[in-house]
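Heads up, one of the protein chains got dropped from this complex, but the rest are sitting where they should.
Chain IDs A and B follow the sequence of writing; residue 1 opens each chain.
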Amino acid sequence: MYNIFSKNQSFKTLLNISAGIIPLVCSGILLALVLNSFNAFSEFGFFNFLSSKEWNQSPNNESYGALPFISGTLLTTALALVLCIPLSLSVALFNGEYYKGKTISNVLNTIVDLLAGIPSVIYGLWGFYVLRPVVMSLGLSSQGSGILVASVVLAIMIVPYAASLSAEFIKLVPKEYKESAYSMGATRFEVIRYVIFPMASSGIFSSFILAMGRALGETMTVTMLIGNTNQMPQSLLDTGNTLASIVANQFGEADGLKLSSLFALALLLFIITAITNLIGKIIIKKKSISK
Amino acid sequence: MNNTINNTRRLVTSRGIHLLVCSLSIITSIPLVFIIGKVFFEGIHNLNLQFITKPTPNTFNAMIAINNGENIPGGIANGIVGSFIMLILASIIAIPIGILCGTYLAENRHNKFAKCISYMTDLLQGTPSIIIGIVVYAWVVIPSHGYSAIAGSIALAVMMLPLIVRSTEEALKMLPDSLKESSLALGGSYGKTILKVLLPSASGSIFTGVLLAVSRVVGETAPITFTALGCSMVHWNIDQPMSSIPLLIWQFYNDPILQPLVWSASLFLLIFVLFINISAKIINNKSKK
Partner (left out) sequence: MSNNIIEIKNLNISYSSNVLSVKNVNANIIKNEITAIMGPSGCGKSTLLRAINRMHDLYNNIKVDGQIFLNGTDIMKMQAIDVRRKIGMVFQRPNPFPNMSIAENVLAGYTLNGLHLNKHEKAEIIERCLKSVGLWEEVKDVQTKKGTFLSGGQQQRLCIARALALQPEVLLMDEPTSALDPIATARIEELLLELKKDVSIIIVTHNMGQAKRIAYNSMFMYLGELIEYGDTQKLFNNPMHEQTKSYLAGHVG
């Protein structure tokens, strides 16, 4: 047996090499971002770049800062999450508790899966031609585009992720605890509130973190809907830009210092999403180990 | 003490929450109907043979056609061919690496290096697509002095990779240990055991994973924009700029003249994506049985 293993050392080596491609790609991404953003950081200084509100592209007076886009990213993500939480919790309870295993839950599940499958450029198109006119006709803003519309569509896009993951954690709550609570006279809502939610809380929390990670980096939909302006957003009806949308919008015609600044914004986005996803995954892994 | 129990209130609350959950769930499903409905009704007129055989028209010809009350000439053949070529190339790159890497993770569950790779796979999966786009621009487009279908394919392959790794890993972990042991006991070598026994046994789930990865990246725009750039002609040169269906939608979405074409392209893309999604689900259900 051991003989055979040593003969096949070559296959193991092949596995090892291909596994090595993943770290190679990851470090390649990080390296490309760091190297290309080096100019911007050395020109403006790391903290100045983060805190500057300026995005001035006039050739003789270039000055770039990340603050408007960091604010835009945080605002759209926060609003999308606020809208997403009640919807995805409902879907999760519908599929994971109230109608678990029923046909109707399969139907909702399929709908949510299909929502997750729609390409982001189609969400953007729909938001642009359907939702934006609604905002305009309500008199909320003159051009319709802005943080509000972008967040609403973003919320629809991230609900499937948060909902299907949360539903899994709600399903994991053992039947014996629920029955035990019912046997003491609890109503269904009381069982959900005092038994299911506390027991599934870390899992549900992590699913929102992962959905947030998606919202932070979503590019096309936001670029099509946010209005693409480079000043600090003052309200939710304002136009703006997120880290992802400014890169998508300006990368094509950028060079020199501007290009480097866009890479710097991408680096920031990479770090933010990496940390967010890492936190989410760590909570999930802890949860599944303690089970 | 017991007199503070208000059964009616508690039962009404419980019912109310149930109702709320149902209504919010229905509200969540409404956008799907709206989106599919809108794309369908706007896109169906222009979906004809010419739509899939002719490349995108220029704005001028389209305007003349509209003024004459005709359908826009041309179609999205350049996008369809581009999407097809880039998906094939991306699959050629990502599938073998992804399957081997997933196998590595499934075979080395407790090894530190494997755990590290597992975290990096998550990291890669969570990386926004626009970042992958500009990184491939920096690593491929700049050194090769030009946008190309190859660059676009590499970007798509990077996006597919973590999805395939994960689905392969999960599929192999589902197999009973006895399967591997019995193959080894029969004298099968380690490599043969994996290639001839384990991977074929998990092929249904792995195939589903590949399909889902394809459906995820076929609609991706951000990684293509700065790598494949787009092109208004149909051609097969992978070292040249090329278009894709989502890229066409993105380029012309706010062009009032080409709007009908954009909706039809969206309908085409949507049907394709949903078709792959549903087939993946069916295959997955079948392979589980």
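Note that in this section contacts are C-beta pairs under 8 Å (C-beta built on N, C-alpha and C of every residue); 3 or more make two chains touch, one makes a residue touch a chain.
The model shown is predicted, which means the values in this text are computed figures rather than measured ones.
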Touch criterion as defined above, residue of B:R10, B:K115, B:K192 or B:H235 at the omitted chain: B:R10
Touching residue (missing chain; options A:V191, A:M212, A:L267 or A:I284): A:V191
Residue among A:I85, A:M199 or A:L278 that touches the chain left out of view: A:M199
Touch residues of chain B, complete complex, unshown partner: 1, 4-7, 10-11
Missing-partner contacts on chain A, residue numbers: 174, 176-177, 179-187, 190-191, 194-195, 198-199, 201
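Keep in mind that, in the parts below, only the chains that are shown with their structure count from here on.
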Length of the line joining the C-alpha centres of chain A and chain B, rounded to whole Å: 16
Interface residues, chain B side, partner chain A - complex: 10-11, 13-14, 17-18, 20-25, 27-29, 31-32, 34-35, 38-39, 96-97, 100-101, 103-105, 107, 113-114, 116-117, 119-132, 134-135, 137-139, 158, 161-162, 165, 184, 187, 189-192, 194, 215-216, 218-222, 225-226, 246, 249-250, 253-254, 262-263, 266, 269-270, 273-274, 277, 281
Residue ranges of chain A touching chain B (in the complex, touch as defined): 1, 4-5, 7-8, 10-12, 14-16, 18-19, 21-23, 25-26, 28-29, 32-33, 35-36, 86-88, 90-91, 93-94, 98, 108, 110-115, 117-126, 128-130, 156, 159, 163, 187-190, 192, 210, 213-214, 216-220, 224, 244, 247-248, 251-252, 262-263, 266, 269-270, 273-274, 276-278, 281
